[in-house]
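One structure, pasted below without further comment.
Only a single protein chain was left out; the remaining protein chains are all shown in position.
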Amino acid sequence: MTEVFLLPLAVLLPLLMACCVHVSADRFARPLQWVGALGMATLVLALVAHDAPMRTVLGGWEAPLGIELVADRLAKTLLVFTLLVYAAVLLYAEGYFAQSPIEARRFRPLAWLLWAACNAAFLSDDLFNLYVTLELAGLTAVGLAALSGHPKALAAALRYLLAALLAANLFLLGLALLYGSTGVLSLRMLAAAVEPGTASLLAFVLLVTALALKTALLPLHTWLPPAHGGAVTPVSALLSALVIKVSFVILLKLWLHFAPVLDLVVLGQGLAVMGALAVVWGSLLALRQQRLKMLVAYSTVAQVGYLFLPFAWLRPGTPAAAVAFDASVLQILGHGFAKAAMFLAAGVLLRAAGRDGLEGLQGAASRQPLAVFALALAGISLIGLPPSLGFSAKWSMLQAALLAGQWPWVLLLLTGSLLTAAYVFRAIRYAFLPAPDVSELRPVPALMSYSALLLAVLAAFGGLGTATLAAWLEIEIAGWPEALP
Amino acid sequence: MSAIAMDAATLWWVLGTALTFLGLGVMLAAPALLRKLLAFNVMGSGVFLVLLALRPRGPDGVADPIAQALVLTGIVIAIASTALGLMLARRYHLATGRDSLPEDAPEGTDD
Partner (left out) sequence: MNTWLLAATLASSLFAGLLIFCLPERSVRLRTTINLAAALLKLACVAGMLWGTEQGQQYELRLPFLPGNDFLLRADTLGLLFMTLSAVLWLFTTIYAIGYLEGSPHRSRFFGFFSLCVTATVGIAMAGNLATFFLFYELLTLATYPLVVHRGTPKALAGGARYLAYTLGGGALLLAGIVGLQSLVGTVEFRFGGVAALRDAGDPIVLAALFALLVAGMGVKAALFPLHGWLPHAMVAPAPVSALLHAVAVVKAGAFGIVRLVYEVFGIETAQSLGVLTPLAVLAAFTILLGSFRALAQDDLKRRLAYSTVSQVSYIVLGVALFGPMGTIGGLVHLVHQGIMKITLFFCAGNYAETLGIHRVSELAGVGRRMPWTTAAFTVAALGMIGLPPMAGFVSKWYLGLGALEADMGWVLAVLLLSSLLNAAYFLPILHSAWFDPLPDGQPGTTTTAPVRNEASPALLGPTLAAATLVLAFGLLAGTAWSPLGWVERIASEAYSP
């Protein structure tokens, strides 16, 4: 019975926290965040502990009139993922903003609002609710991107906003077309009611385009590097790890519901091809960067490409589909942890060095060993070396490609790994150079390095839990397309 | 020229589509930030029109009221987005004196 309250609470608690930290004085805000974080942790654990899928109907209005919140195992996995990323980032932010209270006061409420939006998106199963959560996440992300007020950050935030607005309208247009032809908005009812045909396909393509724009898939990626690379470090971590995953998860859910009804084979191959190009192009651009945070931001462009590869193999009724689904989830988790860790570690190293170029990393292996270690571990996951989550994702992708009989993807996956290794080690090798004599090192709180290390360890060793995770999630995808909750 | 017989719904979705494309075009092409935001609103209005035009009708011919709820929500979101956009554009203008983004992507800064 009480579980019914847990799902809305997952959205309401961060909203409440956002309001509270906004109105409270600085010295109350910090302990308040601890309380909030603990509350969220308890809540998420309670949700995970409840084994069966949970469904809450808000306000007593059943679908298609009302809104439902659904917590299947995928949603629970994503909630835990969000919790872990936020725990590390909030911890980091306390140390990061210690000298700049103004920025801290801007950061805290927006960060909690973003958490509410992410949770809401992961729990929603209704197309319009997904639109609203997408907007909420997007607008808070824009606000976070502009946090510092620096002109370059403002420009990046404006570019991000325009892309988000365009995506929003495209999404709404696709939604309008679908609603017009079926009269329902809940995803499972839509899947049942939609008529296969060009009109529905067009609507779906609009939705996919909008979400691809929000996830920064090549060639719609140009807004991402300045926004992610130019933001303050905790924001960069949140943007790269979480915000782009929100739009991607919505796309994944749409795909799982609509692929059995519409003929999405060509679209899937198209998305995968763009993903492949993103992997190569993003990696090449990352290799050319002279600044660490821009290198990490372009790395996001490349890694987003990996997210889109499984669409080539997610065909209902094929054995490759379950493996491709696992690959998507593993890539979400692996990239999220690794990229957040990488940004957080980069922030520590840049703050210690006092400048943002790669040469500022010299000697860091002995001066900031924890941060370098975190950077290296995160890099291991991005490259895809065992036993990281990134490796499990690539292993699953390789298997899915071979199961689907599309072995050329193997070449791309291996090339991508080598290119990633090239830019990761390009950054890391600076750390092993002897430190320059004149070093204006600023002290950096150890807490910041530890929060980066926490996420990096999750990324680099999470692959050991792959079998357990895959077995747990199997019920979501086994027997697809019949068994969707 | 014969009068084109059109009922209200068709008129709305034709207009809506036209507005959508108009807004889309200007949003992509116009350099000035203010014009992009205005174009976003025009495009949004177009999409709302399409939504209303296409909404399904119940068994007794009464249009589904959910569409209105959706449009209202959409309008609220559009207002919030526009407000944010205007605030950012104004701050940007105060900081740099520009009213449009530089054409090539600026590099990120450290913090």
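Should a chain be cited, it is by its letter among A and B, assigned in written order, with residues numbered from 1 in that chain.
We take it that a residue touches a chain if its C-beta (ideal position, glycine included) is under 8 Å from a C-beta of that chain, and two chains touch if they have at least 3 such contacts.
Because the structure is a prediction, the values reported are computed rather than measured.
Put simply, the hidden chain is in touch with A once you look at the whole complex. Residue in contact with the omitted chain (choice from A:Leu398, A:Ala427 or A:Leu458): A:Leu398. For subunit A, the residues touching the chain absent from view are 326, 365-366, 369, 380, 383, 385-387, 392, 395, 398-399, 402-403, 407, 410, 414, 417-418, 421, 425, 429, 432-434, 463-468, 470-471.
Following the convention adopted for this analysis, only the chains that are shown with their structure count from here on.
Note: centroid distance subunit A to subunit B, computed from Cα atoms, is 27 Å. In the complex of the two chains, the subunit A residues touching subunit B come out as 64-65, 128, 132, 135, 139, 142-143, 146, 148-159, 161-162, 164-166, 168-169, 172-173, 175-177, 179-183, 185, 222, 225-226, 228-233, 291-294, 297, 347, 350-351, 355-356.
Taken together, the subunit B residues at the contact with subunit A in this complex read 20, 23-24, 27-28, 33, 36, 40, 43-44, 47, 50-51, 53-56, 64, 66-67, 70, 73-74, 77, 80-81, 84-85, 88-89, 91-92, 95-96, 101-102, 105-111.
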